[in-house]
Every structure is written in C-alpha cells, then in structure tokens.
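Notes follow the structure.
Excluded from the complex is one protein chain; the other protein chains are retained at their positions.
Labels run A, B and C following the written order; every chain starts at residue 1.
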Amino acid sequence: MAELVSQEMFLNMGPHHPSTHGVLRLIVQTDGEIMRRAVPDVGYLHRGIEKIAERVTYQGFMPYTDRIDYVSAFSGNLGYALTVERLAGIEVPEKAEYLRVIAAELARMGSHFIGFGAVLLDLGAVTPFVHALRERETYNDLMEMLCGARLTHNYARIGGVSHDLPEGFKEKTLKFIDHLEYEFIDEFNNLISFNSILVKRFANVGVVSAEKAIEYTLVGPNLRGSGVQFDLRRDDPYSIYDRFDFEIPVGKGKFGTVGDCYDRYWIRIQEIRESCRIIRQALEQMPEKGEIRTKIPKVFKPPKGEIYVRTECPRGEMGFYLISDGGKSPYRLKIRTGSFSAMSILEELSQGVMVADLVAIIGSFDIVAPEIDR
Amino acid sequence: MHNLASIIQSILKELFGSSPSLDLLYTFLGYLVPCLTVVTVIGMIGGILTLMERKVAGAIQNRLGPNRVGPYGSLQWIADAIKLHLKEDIIPALADKNLFRLAPYIVFVGTVLTGLVIPFGGSFIVVDLNVGLIFLIVAVSLVVIGLLMSGWASNNKWALLGGIRSAAQIVSYEIPSALALLTVILITGSFSMQKIVAEQGLFPWQWFIFYNPFTFIAFFIFGIASLAELNRVPFDFPEAESELVSGYNVEYSSMRFGFFFAAEFGNIFVTASIATAVFLGGGNIGLDPYESGIGYQLLMVLVFFAKAIPLCFVSLWVRWTLPRLRIDQMMSMCWKYLIPISFVCLTCTALWMLVFNGNGIFWRMSG
Amino acid sequence: MEQHELIEKVKVTCQDSIVRIEEMPNDDVLVEIKKEEILSVMDILKNDPELKFSISNHLGVDNGENYAVIYNLYSYPFKHKITVKACLDHEHPEIDSVESIFQGMNWFERETYDLLGIKFTGHSNLKRLLLPPDWEGHPLRKDYVYPDFYNQIDNRRPDLCD
Partner (left out) sequence: MNPAIQYFKNIWDAIYTVSFGMIITLKYWVKEPPITIEYPDRLKKGPLILSGNSLEEIVSDRFRGYLTVDFSTCIGCLQCMITCPIDIIAIETEKRDDVRFITRFDINQSKCMYCGLCVEVCPTDAIVHSKRFEGACYDIKELCIRHVETAVPVAKRPSKGEAESA
C-alpha cells in the first residue's frame, strides 16, 4: 500500500470573509481543523490618512479623524482636537469639556455594542448581535440629534465642539442609560454571556498573559483583559475625566484563565455600565449655560513643536504624534491605534488553535480594519 | 391494505377493471401519485419554512422580517424560488463537474426518500415498510454523501472543510439519534411506522415520550442529534457562515443551491415528522386509521401536522438563540454525553419492559 | 517622578548616547540620541528598575535634510513618559531594529519601512506591511510623487465638475 501523503493546507481567509471585520486578509496554514499559523496581511483599507494630514489644514483634518475608527468616530475627533489644543495651548470652555465627555462615552458604548455584538455573530449567535445593534441605533439617533450625522460625527472642533445640546437630548440620554443599566445588560447576559456554549467557546481560548500584552503593546480593553489595571482616563487623565467616579473593569479569569477571550468580551460589557455612570455624572454636573467653543483664527497656525497625546478609545489608546513646523497643516501626524497592535499579536496567538477559535480571537480583540490600515 | 399505494390500486381496479398489464399500470400509478404528493408537500413546507425562519428571526430580533412580496411577505419564498431559477448557474472551471452536478440531487433525494415512510396520519403513508424506521435512518444519512460530494467536487478548500465536517458530524450524530429511536422500538417490537403510531393514542399520556423517564430523555436526545444532522445552529459546522464562508455550498449558485436550501428545510420537517410519529403519537386519534371515514382520516392528518409544525418552529427558535459550538466540543458532546446517555436510556427501557411487564407510567396507572 | 527628575535620571544612566534632552509638552521628555546607541539606550530604559519603560508608539519622520525615528515609551509602574528620537542621514537611512528588545515593534517598524523607506537592521521580517509588495516608492517621504498608474490602473481622478 502506498504511503499516505499528508499535506498542510493554505487558506486565504479574506479579504472578503464574513468575519474579518472589514477588509482583512489572513494567510492561514492549517492541518485540517488545527491551525499552524495565521499571518495577517493588512493594508486593504490603507487610505493614507497620515499623508492627507500633511496636505489639509488643521481644522480640515477633523473630518478625517472620523474615518480612522468609524465605529466610534468621536473618539478620533477628541484625540486629534486634544493634541492640537495642547500643542497650541488652547483652553477649552468647561461646557465643551462636558459635551466631549458625554459624546466620547456614548461613542464608547456604541462601539462596544458592535464589538461584542460582532464577535457573537462570528460565533453564530445572530440574535444577540441584532439586539446589540438595536441599542446602537439609539446611540446613532442621539448622535444625530447632537450633531446631525449618524456615523461620521465630526463633532469636536479645535477649541470646543460644534453644537450645544439640543432640546430633549438630556432626557433621551438618561432614558437610554436607564434602559441599558437596568434592562439591557442583564437581559443580554442571561441571553448569551452566561450561555454555556459561549463560555466553552471563549474560556481558555486565545490567552494573552499580562507580560505579553505589554510586550506586544496591546492597549485598552485588550490590555485590561490580560489583568493589567490601566486606563488612560484614570492614569493619565485628559479632558475632565478626573472629575468622575468610575471603576475600571479588569480581566479576572471569570470562566477560565486571565487574558482569555472571555475576559476581553466581559470587560466590554462591564465598560458599558461604567460609561453609563460617567454620562450620568456628566449630565448632572454640566453647567446649564456657557461657551462651547473657543474662537480660533480661521487660518490657524499652532507653534512649532512636537507632541504626543494619547486618549482612551474603545479599541484602546489612540495616540496622535503631531509635529508642527508652524505652518497651516501638520508637518507629520502619526496615528497610533489599538487595532494595529492587536493585529500584530495574532500570528503568535493563532498557533495551534482551531479555525473556529481564530475567528473568536479576532473578534474578541474587537478589530476594525480601517483602524489597522489608516 | 396497509398503505396509500394499495388503496389507490384497489380504487383503480374497481373503476377500470383488472388485467395483468393494467395491474402493472395501477401499481405504477398507485406509487407515483403519492410520491409526487410527498415531494410537493415536502418542497412546499421546506419553502414555507424558509419564510417562517426569516419571520421568526425578525420577531425574535425586534425586526419585521420579509414584508414586501405579498401580504406580510407571505409570497417571499415563491419569489426566492423564482429568483434562484433565473440566476446564472455557475460551475467552477476546475470543479469535478459531474459530481458537482449530482451532489444537490443526492441531498434532495435523501430528504424526499424519507417522505415515503412517514405516516402523515390515517392511511396517508406511501408505503408502510416493515423496516420503516430503519429505512428512515438510512435515508436521512444519505444526505451526508451529497454534502461530502459537493464539498469535494467544488474544488474549494472552504467547501472541502465543510464537507469533511459534515461527514464527521452526521456520522457521529447518527448513533445517538438511532439509539434514541431504538428505545421506542423496544416498546413496540416493530419497525413499521404505522405500527408505532398505532401503539400510541390521542392523549399525551399515551404517547411514547411519556412512556417512562428514559423515553422522555430519548426524545430530547433525538431532538439534539437531529439538529446536528440537519446542520442547524448550534451544530451548523458544514455551513458555518462566519468560519467557512458558506461551507460545502460555497461554490453553488442558482437552483443547485436552491436544492440544498430546499433539502435543508425539507429535512427539518421530515425530522419533526419522525419525532412526531415516534414520540408524540403521530396522527393517532384513537381510531383505526384504515377503517374510519375520510373525515376522520383528514382529522388525523390535521393532528399530525399540528404536532409536527410546532416542532419545526422549535428548531427555528433554537437557531436564533444559540451560538455555534466548536468542532471538537461538538464531537465530545456527541461521544461523551449523548451516546452514553442514549445507551443508558436504551438499557433502562429494556429493563423497564422486563420489570413492569411492558407498561408505561401512565398506562399502568390507568390500568 | 517629575519631568526634570526624569531628565536627570536619564542623563545619568545613558549620558554618552544623549545628543539633546529637553522637556516636551504633555509632561513628556524628549531625548535625542545617537543612532548607533539606540539598542543600549532602549535596553537601559526597559530594564532599569527605576524606569521600567515599555513601548507605546513608533514613527518615522522625513525632516527634509534627514530622517528621524521616534519611539514613545511609557512606564506602566511609574507612569512617566519619554520620547526617544534618533536622526538618520538622508542618503542611507538605516538603524538597528529594537524588535529584539520590544517585540511589539515588529509591525510598527515594518510600517515605517513601508511608508518611509527606513531600513531596520536585524529586523526579522522587514517587508512592506500596508502597501502591496510591488509598490514603488515610500509615500510619506516629502519628495514622494503620487504615481498616475499602478499596474495599469489609472489612479488619476478627473474633477467631476470641470
């Protein structure tokens, strides 16, 4: 009998694959169902945002920051606005700071709905995804009320925000938060989070230890999922986050090892509660009247210099390294995003897992492909 | 006179007289008419189930579901079928063309073959084989050949993975589902579907599911195992949309894909029918299926469908609730949990028969 | 640790390699070092028990007359920041890869290589990351000319309104 020849199989997962969260290609080497290696091939959504920044004005770049991470567009706005303001020494009116915090936390929630919804969709649970999107719909409506756009908000401006709170926004937001805190999250957890199939799929899969997470520059919920207590909102406060009382959920290995997919998933669900708390406090403390925008000249030229500012976005810290030569547009703007570093660890994590686990791991990192490529 | 075919034959004989050559024609017609009816019924129910699946999904997800074609979208499934017919039929250049063409039909045939021995109530059964249940198990597992064939013939790695997954899955889950059905066979002592139905009664306590605790468990084991055989969530590995793109049918388009689709949903109904007939009393309303009038016979059909259709809906309901398992977990679930438990059920039912002299819990109570 | 304390500390620990050290906005410290010393500086910053920096960001800049690579470091235990900068000459931009010290820099350095053409010696997999492998030129260079065609695909977009 001739000897059986067994061969490893190369699979092209993507660029158009249902669970690659955007356009992302993975060159997958499998031995049947077992993965040998998955090499990410990114760049399908590279739009050269950093090059564009060198050609448009400082104000004109604001709409582009929506498109770095379009799932939570305001986070990009905020990071960029803070960077330019800190470089140019612009004071932001108090009311604008509150509006920013409210919008940023809403964006965080809206992003997490997609984040944990999409990973569940990857695992075949469609209903929780649609339920999460139902809540995101309310977030979209709120943002539309606030600034007129549902996805690419372009709400922040250098020196403030573009619109004041519209009428009825506060009541609607409070209702939304109440709904989330007292109804949605518990129901969602009972529906899917504690489901034993989901726990089996997530627990002990894709374990990232704390050292490895720091080594690979994981940030945000992915870092906290590995048990590192670090949140820029508390540890390096920007805007007015130091005025609020909130907790930072950290992965504790709820159903398995610290740093597995379940921890990363669970942290996102808990962060929704914390965001609700922050929004509630911000709405309470916010002054009724006040300026929402510091006037800056139409031809805005910040002083010469370099600055690196990080903000805590839903996908981890988004850092803007801005080099100004005193001209109308940035000399060099580097955008450091959370998905980029999360993607770089994938090759190592994917060794020896199953094809189905790879999908769960990608999903649990909450990757948005345009954020990787920029 | 134990099936529809012989009834039709005898009617034809009465109407047109008898001769050897005519008898042959009668036999042919006697089987052809019920067969066509069964194919149509299963196809129709499969089609309607696709619509219902989308409607149920919509309802569960706070959505509307299809609502544009016909009143409340009720004609959507016909529109889909027409659309699938009109689409271009693509066969990949490097595919194994003959196998590729054959595979959907095998899957579909596997589904409709089972329709032959399903007792739809009364005398409405195409042929009451004395090995009916065994035939059912065999016919259902024919599907795996079609899926494996399509996966191989597509010359696509995703499809191949899907085909292999389906082979592993269906072959494994065959065992618990067959064992669960065998517990009932112990009680009836016959594989004939009509006999199995006749042994039960109108009232729930006369059904085999409530015969003893072990048949109760066996019913659920059969339910889970048949979900797996149907490739439905939480066991939809061969398709696994988010992992394998679309699994075994990734290269199929047009009506070939439609056949897979119809077979999948037809299979839901077939499996629900088996569960109804074997565990839930089928169309039995306490009367003799062959001797009662046509009105009663239709009532039996009604009773049968009234039990089978909700079971189909349970399958849809499960699908829109649960996430997918992983392939190794699916296997361990089968070999570590379902098979041992179904063996326990089988053995304990056998012991039960011995100890209680063939009486069920409620049968014993009612004397 | 305050900014100036950190400056003193860094001055002491890696005095020979420093070209320039100054304060940066946002509580940051900018250290410009000699490019040959990058590995030793990074090693000190990572392993010194009073510093314990880990890396957070990396970028390259085309300054016209030279290139610069910039590393942003952050110390999780002590919560201070430092920005390390090294200038490379314009003809042959080349520097040691810090991948051996900070593994996570693998992709960051690949991106810099891709977009700016700075070579990282000792890097394990120095290939283009974002752009296709047959792309010509490095777009973030200031003298980059956007090509009209790529593999016969017309990149020019005529203005609709003209």
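One rule holds for everything that comes next: a contact is a pair of C-beta atoms (placed from the backbone, for glycine too) under 8 Å apart; a residue touches a chain by one contact, two chains touch by 3 or more.
Quantities reported herein were computed from a predicted structural model and do not represent experimental measurements.
Shown chains touched by the hidden chain across the complete assembly: A, B, C. The hidden chain makes contact, of the residues A:Thr20, A:Asn154 or A:Ser239, with A:Asn154.
One of A:Leu174, A:Leu191 or A:Met286 touches the chain omitted from the figure, and that residue is A:Leu191.
Across B:Phe203, B:Phe216 or B:Trp317, the residue that sits in touch with the chain not pictured is B:Trp317. Of the options B:Leu64, B:Ile90 or B:Leu351, the residue whose C-beta touches the omitted chain is B:Leu64.
Residues of subunit B in contact with the chain left out of this view: 56, 58-64, 317-318, 320-322, 336-337. Take subunit A: the residues that touch the chain left off the picture are 56-57, 59-64, 66, 127, 134, 137, 141, 144-149, 152, 154, 162-163, 166, 187, 190-192, 194-197, 298. Of the residues in subunit C, those that touch the hidden partner chain are 159-161.
Methods note: only the chains that are shown with their structure count from here on.
Ranked by how far their CA centres sit from the centre of subunit C, the chains are topped by B. Remark: subunit A and subunit C have CA centroids separated by 24 Å (rounded to whole angstrom).
Look at where the CA atoms of subunit B average out and do the same for subunit C: the two points lie 63 Å apart.
If each chain is reduced to the centroid of its CA atoms, subunit A and subunit B end up 45 Å from each other.
Multi-chain contact residues of subunit A (touching two or more other chains): none found. Those residues of subunit B in touch with two or more other chains do not exist in this structure. Of all residues in subunit A, those touching subunit B in their complex are 9, 11, 17-19, 32-33, 120-127, 130-131, 134, 191-192, 195, 197-198, 200-201, 354-357, 359. The residues of subunit C lying in touch with subunit A in their complex are 24-26, 28, 30, 54-57, 59, 61-62, 70, 72, 76, 79, 81, 83, 102-108, 111, 115, 128-132, 139-140. Those residues of subunit B whose C-beta lies close enough to touch subunit A in the complex are 57, 60-63, 157-158, 161, 164-165, 233-234, 236, 240-245, 320-329.
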